[in-house]
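Yeah, one chain of the complex is gone here, protein chain that is, but the others are all in their spots.
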């Protein structure tokens, strides 16, 4: 019983991020897609995320597109599209924050 | 047809864009198909429930009226994000429908406990 | 689209026979449309037509079957608030036919 959350906006969308973070439960996973990839380049956001007992993922396509691969402040897992599908299978549902 | 529990989380205000209206359409359809639908009003979606809406001049349907039809579609599980109603200074008497006020913890558990969760 | 004249008034129906302009509705229009649907309007039909028009006024929606049954039950009593009762009056599809005769848009929450 765990949820894969996806979020697709940069942390500048504060309301969206607060709602998403409030919904996380231990054992959930958070996949930051599209502009949410920018979160991984912001130390304050990543520090905040460390308080949650969750796994954090990024899509390599989004990271590369945005030129972020050398700028990541975290050991968030960078995965490919195939692994996105695997994650969706491993969790009982996928909830999208957009 | 088997049934799944569906939680629809609304987060957008009426009228400014079509997101709230399209989410309500989805709720009504799923309920008309016999699905077990729960609705959670968060953030600006709380404004959907304000009784005092009068959208005639902007030529839109009154979304409060449509919300008031939810019980007729057997959507009786209506939840309102506690924090939202406090920050917006909206009281239960100003709403077209009664709802159960829930906090962030309860929302996290609701997301866990439903089969399908869609957020608009 | 189809143009018809009822009581010296020109009206337009859409492809499926629903009234295009809701404000054109009158009881004479309902009589005309009921002929097209091969329904002989009785008091029992009129009761339902009034319930569905009230539903639309209140909620701005043409009801799907379940809410229609519920509304009929609330207004006219539990013995009439049953799909089997409505099916007898509007054999094709109660939600669609009653909406049509009442001058309302086709319910969107159908397939």
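Miscellaneous remarks
Residue numbering begins at 1 within each chain, and the chains themselves are lettered A, B and C in the order written.
In this text, a residue touches a chain if its C-beta (ideal position, glycine included) is under 8 Å from a C-beta of that chain, and two chains touch if they have at least 3 such contacts.
Everything that follows uses one rule, which is that contacts and distances are computed from a predicted model.
The chain not displayed here is annotated in its UniProt record as "tRNA 2-thiouridine synthesizing protein D", chosen from "Multicomponent Na+:H+ antiporter subunit C", "Anti-sigma-factor antagonist", "tRNA 2-thiouridine synthesizing protein D" or "Cytochrome c oxidase subunit IVB". Here the chain not displayed is in touch, across the complete complex, with A, B, C. Only one residue from B:15, B:33 or B:101 touches the chain missing from this view: B:33.
Among B:13, B:90 or B:116, only B:116 touches the chain left out of the display.
In the full complex, chain C touches the hidden chain at residues 1, 14-16, 108-111.
Not every partner is drawn; the one left out touches chain B at residues 1-4, 6, 18-19, 22, 25-26, 29-30, 32-33, 35, 116, 118-120.
The chain not shown here touches chain A at positions 6, 8, 33-35, 61, 81-82, 84-86, 88-89, 93-94, 96-98.
By our rule, only the chains that are shown with their structure count from here on.
Centrality annotation: B (chain centre taken as mean Cα position, compared with the mean over all protein Cα atoms).
A separation of 50 Å divides the Cα centre of chain A from that of chain C.
Remark: chain C residues 55, 58-61, 63-67, 70-71, 108-110 touch chain B in the complex.
Chain B makes touch with chain A in their complex at residues 11, 42-43, 104, 107-109, 111-112, 115-117, 119. Across the complex, chain B is touched by residues 1, 3, 15, 19, 22-25, 93, 95-98 of chain A.
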